[in-house]
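With one protein chain held back, the other chains of the complex are shown just where they sit.
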Amino acid sequence: MNYPTIISITEEKLDLDALLAQVTLPSTGASVVFTGIVRGLTTRGAAHATSHLDYEAYQPMAEEKMRQVADEMRQKWPDLQGIAIIQRVGRLAAGTPTTVIACTTAHRDTGVFEAARYGIDRLKEIVPVWKKEVGPDGEFWVEGDHHPKLDR
Amino acid sequence: MNYPTIISITEEKLDLDALLAQVTLPSTGASVVFTGIVRGLTTRGAAHATSHLDYEAYQPMAEEKMRQVADEMRQKWPDLQGIAIIQRVGRLAAGTPTTVIACTTAHRDTGVFEAARYGIDRLKEIVPVWKKEVGPDGEFWVEGDHHPKLDR
Amino acid sequence: MNRVKILLFATLRDYVGSKTIELEISAGTTIHGLTDLLAAKYPRLEKVRDSMMAAINREYAADEAVVPDGAEIAFFPPVSGG
Partner (left out) sequence: MNRVKILLFATLRDYVGSKTIELEISAGTTIHGLTDLLAAKYPRLEKVRDSMMAAINREYAADEAVVPDGAEIAFFPPVSGG
């Protein structure tokens, strides 16, 4: 069986319908598409407004790590069919979808929700992408709090 | 706070990007979109091929029950922002998205995955929609196995 | 006697041969009693009556619910949307 795995770092607008079609097989009955979105207003932690985020990737390594995330998803949920992991980069305004984790299965009870959740958690842990927040109070780099060095 | 709840039974093609925009608020950072898809090949249970499904709804009751599902989602996951529940009806070919449960939150860890999962489970339990399967071996109505009468 | 209009869906419509039917029922008739009347008139319903679901005014109704005058009644098989 040849299941599609789509990995992409792109400056293009995301097209969820086209993406879903790319991970839909004849035996697909369920899909979950997680999307991260630029928050214009944040209330958790230090409340603030954001007009846009500047995304930057260490592209070749990011692609390799996105592929690793997809491999881990398949290993943990062997019933997965198609997987798409997309990270949009560049300057993205509030309200814009930035990241997609999409996956498909024959039935909704064989890991499609769990895999998508795992995928976005891992993407935020190990894929070398950074964002700089730009808002009314100036700009600053957002830093993650996960240190893969300490995992191993 | 006025959070959007979109309920629709439609014969139109689904447009996930437009739908996502409709449930994205300034404070939205995460979305989960579950989609049910017409399976052309089924292997679980009695293996068979499907060329298309004919969907039929008891429309006014279905809309009320979809609204009930959305209300239940909000009650269980109070951090939910936008919710969209869409059921496409009519004749739908294999590979076509049929149902969407979309929901948004500020952060991905406040129930957005769980709510989408709950939403599709409940839709399949209580929303009066039926499908007739049409394949090379003839056509037959698919029946659910949930009896709400017995729940109450 | 009340005249009730009954909506039928999916297999039940096929068994009855019509999307809607009208029946005369006496005041106080329950969903259970209405199901008896339907099964007597349309014998193909007999074998599925245990799984038939009923709605009164677009809300699921139990067997013992009384059919109100002028209500919208529907019968259908277990739902299978999604």
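Chains here go by letter, A, B and C, matching the order in which they are written, and residues are numbered from 1 within each.
Simple rule for what comes next: a contact is a pair of C-beta atoms (placed from the backbone, for glycine too) under 8 Å apart; a residue touches a chain by one contact, two chains touch by 3 or more.
Values in this document were obtained by computation on a predicted structure and should not be read as measured data.
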Neighbouring shown chains of the undisplayed chain, as defined at the top: A
Residue in contact with the excluded chain [from A:Lys13, A:Arg44, A:Arg91 or A:His146]: A:His146
Positions on chain A where the hidden chain makes contact: 36, 55-58, 60-62, 64, 87, 98-99, 120, 123-132, 141-149, 152
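Just so it is clear, only the chains that are shown with their structure count from here on.
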Chain centre separation (chain B, chain C; CA means) in Å: 26
Chain A and chain C: spacing of chain centres that average the CA atoms, whole Å: 49
Per-residue multi-chain contacts in chain B, two or more chains: 36, 120
